[in-house]
Every structure is written in structure tokens, then in C-alpha cells.
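Apart from one protein chain that is not included, each protein chain of the complex appears where it belongs.
A, B and C are the chain letters, set down in written order, and residue numbers restart from 1 in every chain.
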Amino acid sequence: MSELFEPKIIAFVCTYCTYAGADLAGTSRLKYAPNVRIIRLPCTGRISPMFILKALQKGADGVLVSGCHPGDCHFTHGNYHARRRWMVFRSLLDFMGIQPERVIFSWISAAEGGKFADLINTVTEDIRKLGPFDQYKELIRETEAPATL
Amino acid sequence: MAKIGVFICHCGENIASKVDCTKLAAAIGEHPGVAVSVEYKYFCSEPGQESVKKAIRDNNLTGVIIAACSPRMHEATFRKVCAEAGLNPYLCEIANIREQCSWVHTDKEMATEKAMDITRSMIEKVKRNNKLQPIEVPVTRRALVIGGGIAGIQAALDIANAGQEVVLVEREPSLGGHMSQLSETFPTLDCSQCIMTPRMVEAAQHPKIRLLTYAEVEHVDGFIGNFKVKIRMKSRYVDINTCTGCGDCMTKCPVKKISSEFDCGLGKRTAIYTPFAQSVPNIPVIDKASCIYFKNGKCKTCMKSCQINAINFDLQDEFIDLDVGAIVVATGFQVQNTAGYGEYGYGKYPDVITGLQFERLATASGPTSGKILRPSDGKEPETVVFIQCAGSRDPSKGVHYCSKICCMYTAKHAMLYAHKVHHGKTHIFYMDIRAGGKGYDEFTRRAIEEDDASYVRGRVSKVWLENGKLMVRGVDTLLGRPVTIAADMVVLATAMVPQPNAKEFAKTIGIAYDEYGYYNEAHLKLRPVESSTAGVFLAGACQSPKDIPDSVAQASASASKVLALFSKEKLEREPVVATTNEATCAGCWGCVLACPYNAIEQKDILDRSGRIIKRVASVNPGLCQGCGTCVTFCRSNSIDLAGFTDKQIFAEVMAL
Amino acid sequence: MITQEKYRSKAKKLLAEGSVKMVIGYSPGSTPDRRRPVFIRSFDEADQLVLDSNCIANLSGYLVSEGLLSDEKHVAIFLRPDGIRSINILAAESQLNVDQIIIFGFDTNGNEVRALTGEHAGEFSEFIGSIKEHPPEKSRDPLLYQIEQMNPQERFAFWKDEFSRCIKCYACRQACPMCYCRRCIVDSNQPQWINTSSHTLGNFEWNVVRAFHLAGRCVGCGNCDRACPVNIPLRLINSRMAEEVLDSFDHFAGLNPAQEPVLASFKKDDSETFIL
Partner (left out) sequence: MTRCLFSNKLENCVTLWRSAGYSVIGPVRKDATSSYAAVEHAADFDLGMVLPDRSIKELFFPQTEPMLHYTIKQQAINTEEFTPPAGKRIIFGVRPCDASGLSIDDPLFGWDYKDEYWFQRRNESVIVTIACTKADDFCLCTSLKLAPDSTNGSDILLRPLENNNGWQVEELTERGREAFSAIAELLQEASEPTAPLAVVPEMFNLDTCVAWLQNPENFESKFWKDISMRCIGCGSCTYLCPTCHCFDIQDEGDTYSGIRRKNWDSCSFALFTMHTSGHNPRSTQSARWRQRIMHKFNYFPGKFSVNSCSGCGRCTRQCPVDMGITETLQKISTLHP
């Protein structure tokens, strides 16, 4: 029996909603998979597509991006801007051959600790099924290899 | 070289039971740049805090990581600890290994792994933290209130009564707004003028209020605590300081047949006029478009009639520049133009009128001295049909929303009519009766039960004239059949819509608005009286349809926000603000568009001779709220956000 | 030839009367089928101008060369419809003032060249709107369909292969009228978001980020694609992004000089079916 694949997932979240939702999951003592590493940003508007690329470069098998529900943004419309960028970036990644299942977007409010825990579990499970992102890791390995010719 | 101190908190058993803190401290001790890596039972306790301070001093630490509970718990605590130990408080970061690690995981090994990652990532961030200083913004303790209706007056009085200066600007010749046009007010049926006029006078005479009527805000610059406002004083052609308000000029004016705006066209006024008898100030203005002198260069009858020579046809508009610290926007609403409802015959049949016109008919000081008379022949109508939602909740007419006040005022109209015309009959076509509010539902019940208002649930399809009667064709959806009522008068409960120039005016003051032109609050639920721009507050129907109690409540809320702002000489703000790199900015202004707070301005870079070399974006730290939306937009990476810089986030990711 | 003569004499007239300081156009190149950009400053040089179906390059990028328009004088330029769209975007992004630009608009069909009606960018808005509504037939690259048919692994492999060739010469960026930044993000090294080395990872990051920066701004002029010395089909990525912003936000880049940049604006009811 092969060992269970533990995917590496990096999450970028806004501090006002999703980070607070993750805290709520903690104070409610909900249990979820330990595969996600969270980076806290002030707002989804601050989350650059560049972050996603760097997460992949660090060997992430999946990336999660999450913030306040539309209309609830602490900064009134940072998340509306983010939504447009994600729409475009997501379709770009798809066109480049990066499965949309590896880059997940969600709205999680400060009250949705349960949703946060559930989502982490689902995403971890989904990415575990997809397997490691070998194709990208091959690119990373290539950068570490000596010249061939 | 960085000397980072990492303080790993057990939080009793809360962390230590799921994260092997000893192992964590040992692993973190190996991390590049870490000088101290220690664990302790409760770092938030007094001895815990002291040990952090001591470590900072003894090791000359350049940054501190507290690996403990969420930053939302104790970030402020430990920043203060750092400051007390002589370290800039912004060189402290929290690694959240409780809420987001020990509390949510069961496998100790994996939780420890995760805690290591979280801590390492924060170490790499804190290495790149900058010594930030809180931003101090001086506050000019003077408020500008725009709009002299009930909301504006209330806000102005509340602020002034607390001892702060207020400048109250009204664009019409008199204070009063829409409320001064009303007859009685629901749900108590007290006379609008009776409760309004004392407030108007109080505002005008208040030593802390500077009243500027017939004036408009031309330009607003600056930011919270420091607005610079330019106000245009429209010329009245009457010297406001000499005029005694005797009214001789109005009596003598030969142009008497101008349709009165205040009376909604039901009454007449002269070319030199005050909008209504109780105007505040009671000083007339000359309507340049109707005045014979301005048209033909001859007349000046008013000037001759004025015994104190207060009239001067050469007066010009003047401009006043003001420094204010806060702005209350209370610019109100307007009644929707009913011309869009051709089927109701408004404009075609004189006896089809709006609700506001009905108010004028019902007012004792109105054109009919309070008698309900038909505009066409001055006869008393015996059957009146009221049509609710004549505009509101009608997407086909562009108004999706409920105007909120129409159900109540229509019930009031039916009652007023019943009280004045005892044999009269009222029919009210309605979609729903929305009577939420203190005493409101009881009020509509009274209209039905005591004043015999006949409510018909359904829409009206057509109004036409037949044998001197207005035939109202509608449907009674409860009975499921069409009805036709022969009426003597039809009253339309027209929608409340934003002022015609609402959107342009929002741009002038720099606040956000919705698709209709209603001004947006910073947060619909939690910050309902603040606009999206810091230091600008909202009151009354400029934000959304409101009745008098709501408008007054919001005005007082705005006033309290202003007073809170004025309670200190300087504002202190978190230094999480964006800055631009002027050398690399390409001047595409995407950030200007993306900024929710209008905090980014265009700045000219000049050479020594004053010639513009290039234009770049520049962030006003007084306005910036630190969301970072601009940073992400910038293609050339020419904006960064203090506290969440590109370098910091990059390092956080690269440490994972 | 008729169009060429028409514009030659118009160029001469404008230069002679001093109403433009320069005409940016095409002149014969080093082989019979090559055309090279030329900058005509006096009317006696105007006979160098040629206009035929080989005039393909989008010249609008030259307008934002440092200092060219800062004297507020007028410049005339030969532009195809995509070039006019570029001008509109540059104007919307405050990189130039359209009033300073006299457009010699043209389009080709096979070997036939026809002049477009209008002189200033704003006058072409209706025409550009008609391109949005009725895109030319067969304008979609067949390779796009092929790539869409692939599964993600195959697509990734396809692009990996393409990008492995990239030599990071940045010809795509330099040839693009939209790449006017004073400092490109790839040249920003604190932090170094995009690996500058031309290993496949660095190449992948570069090309993805460039495509994202062009989303909603690319007009599909093909300058990058033609400039690429190793023939990476960059047009495919950019046209896929153009389709995306058109489908999602009804945004057709360069419709008029006042168009709001698609990624600096939003609608509250923008689609979000993909967000959990």
C-alpha cells in the first residue's frame, strides 16, 4: 500500500473575512486537514496573480484564494476588482494547462468558520485525488539541474 | 544581518498539546537570521511580556515573532511590548499557531510541521518589515453641512449645540427642503410647518452656525480633517445685510404669474420672491430669467419700491473658500418626473396631480389655503383616486426600489381629505401596504377603518376623461376583476429619486454612488452613515428614500460621527498605506480608477524651470485605507503597501 | 496604389503647411516583401512612403517614444483598424492625447488596400464597434480549437514545449504598443517576481504574466507574434484573453478613447460562477 499523498496547499486570504473565518473555525475547535498554509493580506484586492505563480514555484499542488462575499468587503469593493482579475487569470491558467481544480477561489465570511473547515477538507481531498502537480514540479527541477549541452 | 527573536507560546495546553513547542523552538533556532528562539507557558502574562522585553534589549533584536494565538487577539499587546522595549512596534509579527493550527488539527506531528512553516514564513516577513510611524492628521474643527432640509438642519444643530462650528449650505433661497412643503406629517398628523419653522430659525440664529443660502458647493479638495471647499454664493441681487424682509418689492413686482416651484406649479409667484412666507432667511431673490429688467433693461420697479436701497442689479456671484474637517452630505431627493406615465394622463389632465402637489393643496398656507380644490375648475372633488407605486418598484420605468414613504403619505392624504371633505370618497390602488415603523401600521389601519379609505389591490392601466370625470381603469386582484372608477381627482404617489445632479455632485465631493445616484454608505450594515470617503458623512434621502424620522436619526448619527472626529486635535491612523514609486510610474491611472477611496491623485513632476516632465500617481495617506487594490493593479509594480509590501509577501511565500 | 498616392499627397500637404511635424509610415525594406517603419519629417521625403498589403506592423507604439508628443505638436501615422484601437487604449491610459494624432487609416483585403474614413481616433469608434459586433470571418486561429480540445496535461505540455524555446529577448514586449511601462515588472528585482533566467519556468512565468497584463488591452495586431525570433505563437494566448474579456465583461479593447480599463473597473453583477 502506497503512502497517502499529502498535497501542499497555499492559501491567500483577506484579513477581515476569511482570516477571521479561519480563526472562528479555530475557536469553534473544528477539525480540518493540516495541508494548508495561510498568507494573510488586508483585502482580496491585494492578492496578485503573481502570488499564485510563486506558490506554484514553491511546489504547491493547489492554491486557495479567499475573501469577503460580494458587498461585504471591508474596503467596499476590493473583492469586486479581485473577482475580475481572478476570472481572467483563471481562464489564462486553464488555457496554459493548469487545471482550474488546482487554483480555487471562494468567499468565506468571518462568520463562516464551518465553511472554512469544510472547504479546506474538500480542497485537500480534491487535490489529493488529482495527485502532485508533477508537470510544474518538473519545471522547478529543471531550474535546479546542471546544463545538459 | 537580521536578529530575530521568536517567542513560542504554549498558551497553557492550548498550543502545547498539539504542537511540539520544544521541537518547534529548536527547528526555528536553526533558521537563518534567528537570534533567539524560546518557548514559554503564557507570553501574554506579565512575566511573559517582561521576558520578551528583556530579550529584545539583551540581544538588540531587529524583529520579533510571537508564535501564539491569532493576531486579532494579541497583536496590539505585543506591539506595545516591543515599543516599551525600544523596538519599533511594527517590527513585531504574530505567527498564528493556535486558532489556525493547534486548535484545528489532531495529528501532533503534522501540526508541528505546519507551525514551523507558519513561523518561518512570518520570520521572513518580519525581516523585511519597515519601522513605520502612525500617521498623524491634523483636524480642522469646522463642519460643512450640505443641504438645508430637515436632515441638514438637524445635523448642523447637533454639531453646533456640541460647541463646534458649522457651515450650512443650501442652494435654494431658503432653508426648509421638502419638509417645509408638506402639510401634516405621518403618523401623528402634526403640522409640518409648525415643527419645522422653529428648527429653521434656530439654525439661522445659532452662534456656531454660519448659514449660506442660495449657495452651492463648487469644489472640494483635501481629505479627512483637512477639506478645502469652494462655495459659490449665487447673486440674489438683494443685499442680504440691508434687506429687512418687508416684502414691498414683491408686492410691487409687475411679473406675478410665474408658476411657483414651492407650490409645485399650483400657485404663482413674482419675479422677485421668497419661496414661501416663512422663508429663512426672509430675504427675496430676483429670478433673472423672469425679471423684466434682466430681459429688457427696463423696469426696476422693485428697486424703486425699496426704501432702504437693498436691491442692486449689478451684484455678482461671489466665492467663499473654507477649510473644514468634516462634511455632512444631506442633499435630499426629488420627485420623479411623472411624464413617463402617459397612461395616467399626468400633464394632460390638470386634475391628475402628484402626492407633493396634494400636500400643497392640503396645507393651510398653500395656494388654496388648505382647501382641497381641483386645479382645473377650483371645485371640491367628491371622489379621489390615489395610485401608489406610480414609479416605484417598476423596473420598466427604471426604479427597482421601493420609495418607502408613499404607502404612509397616501394613507395620510386619504385621511386629510376625509377630514376636510366629509362626504368625499377615496379609493387607493396599491401593490402592498408597507407600513413598518412606530405607529405606522396603526396609522394605515385608521385610514381604512376610521376614514373609510377604500384600498384596491391592483395596478391602474389607464386614466381618461369622460363627461368631465377622470375614468380610472384598474384591476382588483383580490376579486380578480377589472374595476373602473369615475373620479374627480387622481393623485399619483410618485417615486423618490436622487437629485438631478446627484452623480456629478458626488464626483465633486469624491464619494461613491449607486446606479441611481443615491450615495453609497461605507458599509450598508456597519457603517451606514459614513460615505466611502473618510470624513464625509451622509444624512437623509440623498442616501436612499427615507421618511422624516429616519432622516433625522441619520442626521444625528452623522453629527455624532463628526463630533467624534472633532474630539481630538489630531487623527492617528495605522500607517498601512500605499506609496508610489514616482521613478517608475507610467501614469496610466489604473490605480486612480481602482482605488475605492479616491486616495490616488495625479502629480506633476516638474523640471527646474517648472516644465512638466511627466505625470505620476501619488497616494494621499490621509485618504488611503490600505486595501492594496491599487498595488495589484499596477503592471509596473510602482505601488507598494506598507505592512504588506511585495518584498514581505514574496518572502512569506518563498519561505513555505 | 490609389490609397498610397492619396496618403502621400496628404502627408506632403500636412508637412508642407506645418500642421504635422512627422508622418510615421512604411517604406520599402531590405527585401521586396518587407516594409520598414519610416519617420518622415519634411514633404520632400514623403515619396519614401509606401502602402500595400505588406504593410502589416502596428506602428502605434512609436507614438509613445519618450518625448515625441511632449511638444504638443501633431503627428500623422498610418494605422490599420487594430492600430487605431491601440491608440484608443493608449489614450484611455493617458499615454497620449488623441487630438495630437492624425490617423491615415487603412485596411487590406488580399492585395487590395482601402483607406478608412476619418482622421481622429474618435471618428472611428462606430467602425470599431462594427468590428466588435461582426468580427471578420475565419478570424479565429484553428490552433485555438486544437488547444481547447487538449486535456490540461496535453495543454501544459504544449506550452511547455513552446516556452522552452523562449530566449527571453523580450522582443514581444518591445514590439507591443501596450508595453509602454517605464520599468517592466520583469525588470523589477526587489522582489524578483518573475525569474529572469530563460529556463522553462522563467519563460512560463514571463509569458503568463505578460498575457495577464495584456488581457483586455491586446488588440491582436500580431506585433509580438511576428517579432518572436523563435516563433512562439503568442497570438493564441492574447486572443484567448481577448475572447475571455469579451465573453465575461463585454469588453472589446480599444473601442473608443474613453473606454474604462477592464481590470481597473468592475460591475457588481460580474460573473462569479467559479467562486465557491
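The definition used in the following text is that a contact is a pair of C-beta atoms (placed from the backbone, for glycine too) under 8 Å apart; a residue touches a chain by one contact, two chains touch by 3 or more.
Everything quoted here is computed from the prediction, not taken from an experiment.
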item	value
Chains still shown that are in contact with the chain withheld from the display	A, B, C
Per the touch definition above, residue among C:Ala171, C:Leu246 or C:Leu276 touching the missing chain	C:Ala171
Touch criterion as defined above, residue of C:Ser60, C:Ser125, C:Asn195 or C:Ser265 at the omitted chain	C:Asn195
Interface with the undisplayed chain - residues on subunit A	58, 143-149
Positions on subunit C where the hidden chain makes contact	29-31, 34-39, 57, 61-62, 161-162, 165, 167-175, 187, 192, 195-199, 202, 223, 226-227, 229-231, 233
For subunit B, residues in touch with the removed chain	1, 30-34, 120, 124, 583, 651, 654-655
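The working rule: only the chains that are shown with their structure count from here on.
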item	value
Category of the chain touch graph - line, ring, star, complete, other	complete
Far-end chain from subunit C, centres as C-alpha averages	B
For subunit A paired with subunit C, centre-to-centre distance based on mean C-alpha positions, whole Å	34
Inter-chain centre distance, subunit B versus subunit C - centres from mean C-alpha coordinates, in Å	43
For subunit A, residues contacting two or more additional chains	54, 71, 77, 81, 85
Junction residues of subunit B, two or more chains touched	594, 633, 650
Residues of subunit A defined as touching subunit B within the complex	6, 8, 10, 19-20, 22-23, 25-27, 29-32, 34, 37-43, 45-48, 51, 54-55, 58, 60, 71, 74-78, 81-82, 85, 117
Complex contacts: residues of subunit C adjacent to subunit A	147, 150, 152-160, 193-195, 197, 199-202, 204-205, 208-209, 211-212, 215-216, 237, 240-241, 244-245, 248-249, 262-268, 270-272, 274-276
Touch list for subunit A against partner subunit C, complex	49-50, 53-54, 57, 70-71, 77, 80-81, 83-100, 104-107, 119, 135-136, 139-140, 142-143
